[in-house]
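Yeah, one chain of the complex is gone here, protein chain that is, but the others are all in their spots.
The block that comes next holds chain A.
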Amino acid sequence: MAIRILVGVKRAIDYAVKIQVKTDKTGVVTDGVKHSMNPFDEIAVEEAIRLKEKKIAQEIIAVSCGPAQCQETLRTALALGADRAIHVEVSGKDYEMLQPLAVSKLISAIAKKENVDLILLGKQAIDDDSNQTGQMVAGLLSWPQAVFASKVDIKDKQAEVVREIDGGLETIRVKLPAVITADLRLNQPRFANLPSIQKAKKKPMAKMSPKDLGVDIKPHLEYLSYEEPPKRQGGGRVSSVDELISKLKEKGLI
């Protein structure tokens, strides 16, 4: 029985862009800045497509929560091979304050609604580095989770996942339905080529709001300020070991 997969994608500032903090410290400059699909989400999408190619999965649904521009990200997911897309519209101030817990609630609601067997997410987004959504979705649904996956094997409604952890690699087996989050070495994503981009325009994209899903997206964290990291101080050269020791003593380090 082929499974159905829900893949979450986030539209984040492209990783190659130099981030600029707004002068009033309320956020970073996003207007006109190049955005693209979160790199770990690309890996998640790629894994879903590979499962479909192996005939383990029968349908891939891509979901994104955010303003209208998220549709471009969803179109990319469709061009890569997803079958349908769902856009949960959250814009303006609501989007600025959209936090992982709210996103997890939205994804869980959709997963229940669509009755999926597997949720694939990127391990974290490169803008907020939260690394929470996957874990919280599993908690809300009471599903098993296999996060930081670097290898996924699915057989007989079970997933054998190799996880990257600080100590090395850990292999676990989880029963589906489950949540898996993708780490860097899971796969290398493919490119979306022009013919598939054109075909993607015809694939269905549903729009809904958090209210439609019965989810309250109110924030629980307040952002106090955004600041640039402190400028690097220049180093100084010392001419001998004695000078090094005296300088370290000066700084109170030894």
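Quick note on the criterion: a contact is a pair of C-beta atoms (placed from the backbone, for glycine too) under 8 Å apart; a residue touches a chain by one contact, two chains touch by 3 or more; residues count from 1.
Heads up, the rule we're going with is that contacts and distances are computed from a predicted model.
Comparing "AP complex subunit sigma", "Electron transfer flavoprotein-ubiquinone oxidoreductase", "D-2-hydroxyglutarate dehydrogenase, mitochondrial" or "Cytochrome c oxidase subunit 3" against the UniProt entry of the hidden chain yields the protein name "Electron transfer flavoprotein-ubiquinone oxidoreductase".
In the complete assembly, the contact with the undisplayed chain comes from A:17, out of A:17, A:97 or A:176.
When the missing chain is restored to the complex, the residue among A:81, A:134, A:189 or A:210 that touches it is A:189.
Contacts to the hidden chain, counted on chain A, fall at residues 14-18, 20, 23, 31-34, 36-37, 39, 42-43, 76, 124, 126, 129, 164, 183-185, 187-195, 197-198.
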